[in-house]
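Only one protein chain is missing from this complex, and each of the others stays in its spot.
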Amino acid sequence: MYPYLLFIGITTLMIGWIWGVLYAPEDFQQGNSYRIIFLHVPASIFAQTIYYFMSICALMHIVWRVKLAAYLIKSAAPIGAMITFIALFSGSIWGIPTWGTWWQWDARITSTLILFIMYLGILTLHGSFSNLEKADRLMSILVIVGVVNLPIIKKSVDWWSTLHQPASISTSGSSIDPSMLMPLLISIVGLGFTLISLGILSSRLYILNREKNKKWVLEHV
Amino acid sequence: MFDIAFNTFDEIINMKGHGIYVWLVYSISILIIVVSFTITRMRIKNICKRININNASG
């Protein structure tokens, strides 16, 4: 399944990005720098979505003691950290031509930085214990507590509105022109599939690592 | 909707002065994603090899 998902992901992502970067019209206010949106927005969306996914897994691990759920959290956390870093990096580069500064103490940027540190904290916590079952459980507890931070990220723009523009796409509609919205949506879908395939690969690695002495792994390999 | 927004290759690269930001962001992000895939695949290959060696040695 992984190669198909990766193929769909990369193809869709390339369509979205090429459409967005080369074919979408120039923004009348931000000029061409706005083309970073086709990377920045999908990355920001998945930075949060991966954490939500991890919190669902954490709940499954805590309540039903599903071992695989803990494995998924451990596999998803580095991907979450990576995509949060991309969101932060693309945002700060976008900030240079738009705001005239690469970093601003804006609520949403700061919250995303906190999210990035949280991902690293989760990985560090898990890596600190040699008893992996204990590490899984503590990591799940931390993920569940950390999920409280997510609504704060989402609401932060409204609470401490500073430089950051409000969300362009929401459930109630969109403020973007369709010629820009379409490639953006395609990029979101493309990056989603790409990250899912990376997630499958990463969880495969972690499961093999963790279960390497089990009989089924020997047979599988 | 499907007309290219630039007339020449130079315009695509330069993007009226914003090209440096746009291309920098995309290239580094693509690099990070590609490196993640490559490292993960390599590590899977290595662990499979190790498991096979252990399996063969008993």
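Going in written order, the chains are labelled A and B, and every chain counts its residues from 1.
Note that contacts are C-beta pairs under 8 Å (C-beta built on N, C-alpha and C of every residue); 3 or more make two chains touch, one makes a residue touch a chain.
In this text, contacts and distances are computed from a predicted model.
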Key: Omitted chain, identified by the protein name its UniProt record gives, among "Multiple sugar transport system permease protein", "Heme transporter CcmB", "Acyl carrier protein" or "Carbon-monoxide dehydrogenase small subunit"   = "Heme transporter CcmB"
Query = Who does the absent chain touch among those shown?
reply = A
Request  = Taking the full complex into account, find the residue in A:I18, A:I96, A:L142 or A:L181 that is in contact with the omitted chain.
outcome  = A:L142
Note = Full-complex touch with the removed chain, picking from A:A43, A:M118, A:I188 or A:L208, is A:M118
Key: Missing-partner contacts on subunit A, residue numbers   = 62, 107, 110, 114-115, 117-118, 120-122, 124-125, 128-129, 134, 137-138, 141-142, 144-146, 148-149, 152, 160
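Note that only the chains that are shown with their structure count from here on.
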Key: CA centroid of subunit A to CA centroid of subunit B, Å   = 16
Request  = Would you tell me which residues of subunit B are touching subunit A in their complex?
outcome  = 1-6, 12, 15-19, 21-22, 24-26, 28-29, 32-33, 36-37, 40-41, 43-44, 47-48, 50-52, 54-55
Note = Interface with subunit B, subunit A side, in the complex: residues 17, 21-26, 31-33, 35-36, 39-40, 43, 78-79, 82, 85-86, 89-90, 93-94, 96-97, 178-179, 182, 194, 198, 201-202, 204-205, 208-209, 212, 217-218, 221
